[in-house]
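For this depiction, one protein chain was excluded, whereas all remaining protein chains were kept in their positions.
Going by the order they are written in, the chains are A and B; count residues from 1 in each one.
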Amino acid sequence: MEKVFQQILYGGDYNPNQWPKEIWTEDMHFFRDAHINSVTINVFSWAKIQPAEDTYNFDELDEIIEMLSRENYNIVLATSTAAVPAWMVKKYPEVMRTDYEGRHHKFGQRHNACPNSLVYQKFARRMAEKLAERYGSNKHVVCWHVNNEYGGECFCENCEKAFRVWLKQKYKTLEALNQAWNLEFWGHTIYDWDEIVLPNALSEELGPNKTAFAGISIDYRRFNSDSILENFKMERDAIRRFDANTPITTNLMGTYKNLDYFKWAKEMDIVSWDNYPAYNTPWSLVAMSHDLMRGLKGRPFMLMEQTPSQQNWQPYNSLKKPGQMRAQSYQTLAHGADTIQFFQLRRSVGGCEKFHGAVIEHVGTKNTRVFREVAQLGKELAALGDQFLGAENPAQVGIIFDWDNYWALEYTSGPSQDLKYVDQIHQYYSYFYKRNIPVDIIPVDADFSRYKAVVAPVLYMVKDGMQEALETYVKNGGTLVTGFMSGLVDQSDNIHLGGYPGPLRKMAGIWVEEIDALAPEQTNTLKFTDGTTSTCNLLCDIIHLEGATSLADYTSNFYADSPAVTKHEFGRGNAFYVGTQLPEEALAKVLDQVVNAAHVSPVIDEATELEVTCRTIGQRRYYFIINLTDRTLPLPKEFEGKTDLLSGNLLSAAEHLSPYDVLLVREE
Amino acid sequence: MEKVFQQILYGGDYNPNQWPKEIWTEDMHFFRDAHINSVTINVFSWAKIQPAEDTYNFDELDEIIEMLSRENYNIVLATSTAAVPAWMVKKYPEVMRTDYEGRHHKFGQRHNACPNSLVYQKFARRMAEKLAERYGSNKHVVCWHVNNEYGGECFCENCEKAFRVWLKQKYKTLEALNQAWNLEFWGHTIYDWDEIVLPNALSEELGPNKTAFAGISIDYRRFNSDSILENFKMERDAIRRFDANTPITTNLMGTYKNLDYFKWAKEMDIVSWDNYPAYNTPWSLVAMSHDLMRGLKGRPFMLMEQTPSQQNWQPYNSLKKPGQMRAQSYQTLAHGADTIQFFQLRRSVGGCEKFHGAVIEHVGTKNTRVFREVAQLGKELAALGDQFLGAENPAQVGIIFDWDNYWALEYTSGPSQDLKYVDQIHQYYSYFYKRNIPVDIIPVDADFSRYKAVVAPVLYMVKDGMQEALETYVKNGGTLVTGFMSGLVDQSDNIHLGGYPGPLRKMAGIWVEEIDALAPEQTNTLKFTDGTTSTCNLLCDIIHLEGATSLADYTSNFYADSPAVTKHEFGRGNAFYVGTQLPEEALAKVLDQVVNAAHVSPVIDEATELEVTCRTIGQRRYYFIINLTDRTLPLPKEFEGKTDLLSGNLLSAAEHLSPYDVLLVREE
Partner (left out) sequence: MEKVFQQILYGGDYNPNQWPKEIWTEDMHFFRDAHINSVTINVFSWAKIQPAEDTYNFDELDEIIEMLSRENYNIVLATSTAAVPAWMVKKYPEVMRTDYEGRHHKFGQRHNACPNSLVYQKFARRMAEKLAERYGSNKHVVCWHVNNEYGGECFCENCEKAFRVWLKQKYKTLEALNQAWNLEFWGHTIYDWDEIVLPNALSEELGPNKTAFAGISIDYRRFNSDSILENFKMERDAIRRFDANTPITTNLMGTYKNLDYFKWAKEMDIVSWDNYPAYNTPWSLVAMSHDLMRGLKGRPFMLMEQTPSQQNWQPYNSLKKPGQMRAQSYQTLAHGADTIQFFQLRRSVGGCEKFHGAVIEHVGTKNTRVFREVAQLGKELAALGDQFLGAENPAQVGIIFDWDNYWALEYTSGPSQDLKYVDQIHQYYSYFYKRNIPVDIIPVDADFSRYKAVVAPVLYMVKDGMQEALETYVKNGGTLVTGFMSGLVDQSDNIHLGGYPGPLRKMAGIWVEEIDALAPEQTNTLKFTDGTTSTCNLLCDIIHLEGATSLADYTSNFYADSPAVTKHEFGRGNAFYVGTQLPEEALAKVLDQVVNAAHVSPVIDEATELEVTCRTIGQRRYYFIINLTDRTLPLPKEFEGKTDLLSGNLLSAAEHLSPYDVLLVREE
């Protein structure tokens, strides 16, 4: 792939505006020493740049950009529209959001603008224009960073009106709307577009995942994601009027629920994201998030933010241990990042993020563990140069991730309140991760033919066209894995009538007659064809074979002896169906068969607890070998005799990796 | 008793309006095959029938009723007023409720109308009239079903004004009101009726069970129950103008807290209710709810709703196991039901109840376990015919249940936050249930003389006249059981001064000096006169004997050696007092003495874990023998040689009942 940047961007958020100028000079020295080559600026400066409705003042920003240009930094220039100025709220209260409870907010917080406020839109667009006009031709500006961590939702009257317009465009007629939302149920029939109200705590909802009409609530989420996306597009287009080429991004947030990032990525030049795992987040979930971010466009991404040491907003903000930040950074690169950026470069003196780590700590010296680790990594990245920028992450397995499904699954009233979308996807991802089998996280409309196996857990909503796409894929030799809570509803959250799993029934060769829900204290049991047994929980599909064969039968409850896991040869391929939630070992037993059937191969054959990932440019392969456990682990034989690009060491059979050790091996 | 229906109504909620007409024909065939003879229609069709303020359109309903009449179904005709149409909310926002937090709601949900909205009242009354006028003379309409699951509460200005009117009627003068609510406390004296505001989160309350003035809050609950009852009466009276005879009901919800069902039942021709136990609800609590519903009028009731398989709105919606729905249905009949109706007949395609089970599942065939079980039961009920319709449930024990007490007890600020009314009642009910001793759940103004024993747990509020009624009962030979948190307050929640348990003190022959509260991790101990010991918890009354004898003394804490449980001969009867919360075995030890003293006898003498219930018509007795455990149990000897009405089998000594097995034995 084409390189977006000329080097690995290394740096992060920088807010000189919060500091006196004598500090700026100091910063420049510190950054050099840390091999920092990139800074992200102007993220929250709206109030400073535009102190009043008709007044713009770019003096300070000019000075900052001049300094950075002079020092030859790559500038990631933000548009500052993620927090509205106080004067704007006072003059135009409508720019603030109305929350889920129906309360219109006063000035405060950030990410606080109503996306459908014409006032906000006008001012945000104008700001983007002015910035692009002024700085768009500066060659040091290598990336535009629109707004910041878009998200949230608004339930104000402007949004309500915009929702009606959005619905009119989508459904054209009230008949279509009434049918899509099944409004005959509970006599909610709408006779006039103006009767439609936003679904929140004052209307159809009773909490974030409780709604009387999932059809309405899902459409609201689509609308809200689209509304905010329009804000992004508006700024993007404003920038493009003055800057035709510089890539434009906004920083995403992994599996963040509110925005349909697959739809967003289509509008972005490059995906960037902020990686903030908690102290107990499994590494596999971090890896999955990276793969999702890479999957959004199927291209390398930017790591826009990570902390060099600790966060502040988690319940418990543990320090990253020595080497952890480095290892985590290489994990990020391994999964497709072309930049490593921190929030932030200098730790703020006040406000709610003052306990968030930074490259330059409050002590203000270079004599800190954190600074030394940042500088060491900077040195290594500088030495690596641009050699793997744009490299690909080839994968034989695709796992489907879909925001419509995310929303719909978690809205279901029944059969169990414990269905969490990301957790369900992660259970499958984790199997492949532990075996160093690369995975692409893909959308529902992906080109499945690129994968030996496609995994679609809780594919609850099967939209138009997807049955055909999946059937074609399997018929042509593909291997599909799906399971409980799949195939149940269409894009409007109405049931696919005629027997579960609806459009997947034929391909899976089964009929699910009933779905039993188990409370947390309950389990069922099952037995595999090889005689081994396991527990299972959460949900139990009661399955009838219609061409499939059973891989495991229940051995308890009234549906003992009926199939729990099935496999169906369909055309030249196979469809696996996992009808209940399996513990890790039992799920592995099923997925081992999937991997065998699909001839999926890991990055290296040897089993290891090391994370081994591969990025490729043409025939050149970069192996990232990382120890993310807390134990010392031996080097896989495959890498004996190779050279570690980072240390220059020749790797012997005796080589062991301590916790957080990283090796980078290049093969041609 | 007189039969209300000519056969056991068997069927349930049916919403053909949600389906294309080709499905209607299919439904008719399915229903026949399932021996369904009754359908409940028009529950949520307001928006369809009245698409605008001045437009009514009965075409579809005409067609449905014609079809059902032609096919000879018993029609339970709902009035559709339980969910206001969207157009009405848009035009008259006042029809929606204002919630506990003071937020006026927009369109959404159901059971959403302000009971004191004149607009709502006008439209609801008119709808009932029009339906009655149109269909009242149709002989297939065997029952009117007004609204649906009435409940909730409203805190809008209309309700506030109506509350003042209600209070004026009740108290006549402000002096009386100030005294009843003890408003001198905290200087809350009211000098003008208009100073009264509704008690909610913006005034006297801090949560559903926290109030500064229980007197106000209890009166609000009475008012709210009355307000909604007025809605029912209004529709009922509107129907009666056009239909003089068809019974009119509305479906209740067991121990639902908000409505004083004893007061409601007086206005209903027949009680009906919806039975939705959770996966872990004890069978005794289900039985108690049935007995409460029967007790409301002291007559057989309708089971308006139950699920044939699973629910959707519980946290975990387990399937009913094979045979469970049948067993549960017979349990319902055993406790006094004359109908078995399901929600619903065909499973909806969308909306929040699509994962709620139905007779016809989404697969749309008869080839399902659920359909087969429904059909089998239908066949059995058809075979039974009308033989026990109207049969009675004779009981020697009455347990008092009282909504005023329910509300008042749970409002108490101190001595413990863990006082839950239904749980307290159920602890006593459960003793009798496990011994197959039939119980009537009775109101505070019941004719106690009909019972050998009257049990009144947590009879916290003793209203005017009740002391005399209970004393007369005991004096004349009755046996009364009461205990902690009894006799404390009058109908306005003001203390009966002069020593606890106030009006019960003389009869119980004790004085409770203090009430100790134990935290959940604490227990005390006690010793019975027979030397056996037990723990106790929650509350400990410190009792002085004033004529009573002690049945058990505390053996721990500073009140060790003082009585915990007492018995007092009073006139020709006995009053038992249980001054602390006892574990099951210890409570049984006390209640064994009660049963002995009162000569109460179970349905059959043999101890068994089977539920054995008896309904009678004159000398004819119907024994329902049900295995609700998960183990196989032997037939009680008493039934050896009898014939099971359901199977026609002669019951031998070797007969055993598997889980969910049911026998029905008739004796003359």
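Please note the rule applied: a contact is a pair of C-beta atoms (placed from the backbone, for glycine too) under 8 Å apart; a residue touches a chain by one contact, two chains touch by 3 or more.
The structure presented is a predicted model; accordingly, all values stated were derived computationally and were not measured.
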Option touching the unshown chain, where B:Ala519, B:Ala607 or B:Leu650 are the choices: B:Ala519
Option from A:Ser69, A:Thr368, A:Gln522 or A:Ser601 whose C-beta touches the chain left out: A:Thr368
Sole contact to the chain not displayed, among B:Cys154, B:Ala214, B:Leu409 or B:Val603: B:Ala214
Residue in contact with the excluded chain [from B:Gly12, B:Pro85, B:Pro199 or B:Gly336]: B:Pro199
Missing-chain contacts mapped onto chain A: 15, 17-18, 44-48, 51-52, 80, 83, 85-87, 89-90, 101, 103-110, 279-280, 309-319, 321-322, 347-356, 361-365, 368-370
Residues belonging to chain B that touch the chain removed from view: 101-102, 181-192, 194-197, 199, 201-206, 211-215, 412-418, 489, 492-495, 497-500, 511, 513-520, 557-558
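The definition used in the following text is that only the chains that are shown with their structure count from here on.
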Chain A and chain B: spacing of chain centres that average the CA atoms, whole Å: 49
